[in-house]
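The structure appears below as structure tokens.
A single protein chain has been removed from this complex, and every other one stays in its place.
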Amino acid sequence: MQAVDDEFLTPEPDDEAGEGEPARFTLSDIDIQRTIEALVFASSEPVSEAYLADRLPRGTDVAAAMHQLAAFYAGRGVNLLRVEDRWAFRTAADLSFMIRRDETEVKKLSRAALEVLAIIAYHQPVTRAEIEEIRGVQTSKGTLDVLMEAGWVRFRGRRRSPGRPVTLGTTISFLDHFGLEELRDLPGLEELKGAGLLSGRIPPNFNIPIPSLGDDLTEDEDPITQLDLEELGLLAPSGGDE
Amino acid sequence: MQAVDDEFLTPEPDDEAGEGEPARFTLSDIDIQRTIEALVFASSEPVSEAYLADRLPRGTDVAAAMHQLAAFYAGRGVNLLRVEDRWAFRTAADLSFMIRRDETEVKKLSRAALEVLAIIAYHQPVTRAEIEEIRGVQTSKGTLDVLMEAGWVRFRGRRRSPGRPVTLGTTISFLDHFGLEELRDLPGLEELKGAGLLSGRIPPNFNIPIPSLGDDLTEDEDPITQLDLEELGLLAPSGGDE
Partner (left out) sequence: MATDTSKSATPMEKLWQDADDRAVTDPALVIDVSGFEGPLDLLLHLARTQKVDLQRISVLALAEQYLLFIDSARKVRIELAADYLVMAAWLAFLKSKLLIPQQVRGDDGPSGEEMAAILAFRLKRLEAMREQATMLVNRNRIGRDIFVRGAPEHIPQSSQSAFDASLYDLLSAYANLRQRQAITQVTIERRKVWSLVEARQLLTDMLGEIGDWTALQDYLLQYMPAEERVTATASAFAASLELVREGKLEMRQDGAFQPIYMRQGQKRPVAVKLTEQENDSAGG
């Protein structure tokens, strides 16, 4: 469909037979318009009149139909426009701000970010060092920043262990976004296996933690203070990471 | 309908000024329709009414506008379709043969995957054990995986029953893909429910077959012959096939 080049204009066998005849089948005017609408709509690129003519009954006055259609859409929110010698639907110029305004374009989460997020979800409360241990690679600060920016990860507290590392956990927005009622809804080992996500040989000591329930700190966590955050440089004002 | 969750109503500066007033700006009905057209047309995914309401003057009856628009496009080559509380433009089904592409882009599903999909759709929320109970066979690895990857099946949560098994259900993409407005539109859903075929337990109105204790065939039975078995591929002649 996206290919509108002439080389794709392979006529059907019965076309050949009907060569020279006025039309192999007939469509009412409205059906011609409907077909054009559908073809232009579904195409990923502007569509030539020749492309349309090939798909319409022989003898259809495509040019005329296009102008009728263009007139029909002229007052609508979407216009049928001629772009060079091809046709495409475009948002009406006076409304284009509606589309652009929202261009906080959605970013795909990177694989690293997904991994870190998943580890935080399953293993929380978890420290950065623990995440790195599970992943086997260092986590760039940018990755955590992205997850914080998305609002899915938060600082929970500080582990009562040497160095008092900060513990990380997920947020309510995280549950909302991923359609989970509670953390315990995350599938466990058997369920991941059953869904085919874990496959092959799994070592006997392999386990998947069941995430803790609430937001309450565990006994080996201390609450986190504003001071802590600043001290740790976690609240760096500039976003010059990544 | 136009009400979005309060927390998401981050009003823009000019909204603040207009707070309490009936509307910060007014749009004629046609402009409301044009705006909706532009927003929905621009997207390939269904767009939620909440999303639209957020971009229209406060107080706009989005639902009513949607139905008007849907009626307007009903006879066109591109229709405005509802999927749950979302809307999308899609080419009219009757034009399928006009625009069908040579290489179908539709995911080919194995018979098992299709069966599992139907069971999930009709029985949701359903656990994997229940799916296996219905099919009488273990779900092979990769079946659920394929359905989840296609975006048609998702983990829904956990059943509040012993063992708290994870439940599965379908997604909005599933409805969209199969042209269903909502789950209630699943073909034959009511009949199946009425016949008790969607419950885990044998329905009281299900005829209990009276097993013939004798060895004689009942009048509507034919004896099974070797030929029958062969015909069914149960006893295929060796080497002959495949």
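To keep things simple, chains are lettered A and B as they appear, and every chain counts its residues starting from 1.
Keep this in mind: a residue touches a chain if its C-beta (ideal position, glycine included) is under 8 Å from a C-beta of that chain, and two chains touch if they have at least 3 such contacts.
In this text the structure is predicted, and so the values were computed from the model without any measurement.
Colleague: Which of A:36, A:69, A:92 or A:146 sits in contact with the chain that's absent?
Modeller: Considering all chains, including the one not shown, the answer is A:146.
Colleague: In the complete complex, which positions of chain B touch the hidden chain?
Modeller: The list for chain B reads 8, 39, 41-45, 47-48, 51, 86, 88-93, 96, 99-100, 104-106, 109, 111-112, 114-115, 117-119, 121-122, 124-125, 134-138, 148-149, 151, 154-155, 159-162, 167, 176-180, 186-188, 192, 195, 197, 199-203, 206-213, 215, 217-218, 220-222, 224, 226, 228-229, 232-239, 241.
Colleague: Hey, which chain A residues sit against the chain that's not shown?
Modeller: 1-2, 38, 41-45, 88-89, 91, 99, 102-109, 111, 114-115, 117-119, 121-122, 134-136, 146, 149-152, 173, 176-180, 186-187, 192, 195, 197-203, 206, 208
Following the convention adopted for this analysis, only the chains that are shown with their structure count from here on.
Colleague: From the mean C-alpha coordinate of chain A to that of chain B, what's the distance rounded to whole Å?
Modeller: For chain A versus chain B, the centre distance works out to 20 Å.
Colleague: Mind pulling up the chain B residues that touch chain A in the complex?
Modeller: 30, 33-39, 41-42, 55, 75-78, 89, 91-92, 95, 98-99, 101, 128, 139, 141-146, 148, 154-158, 164-166
Colleague: Over in the complex, which chain A residues touch chain B? Could you list them?
Modeller: 1, 30, 33-39, 41-42, 55, 75-78, 89, 91-92, 95-96, 98-99, 101-102, 179-181, 184-185, 187-188, 191, 194-197, 199
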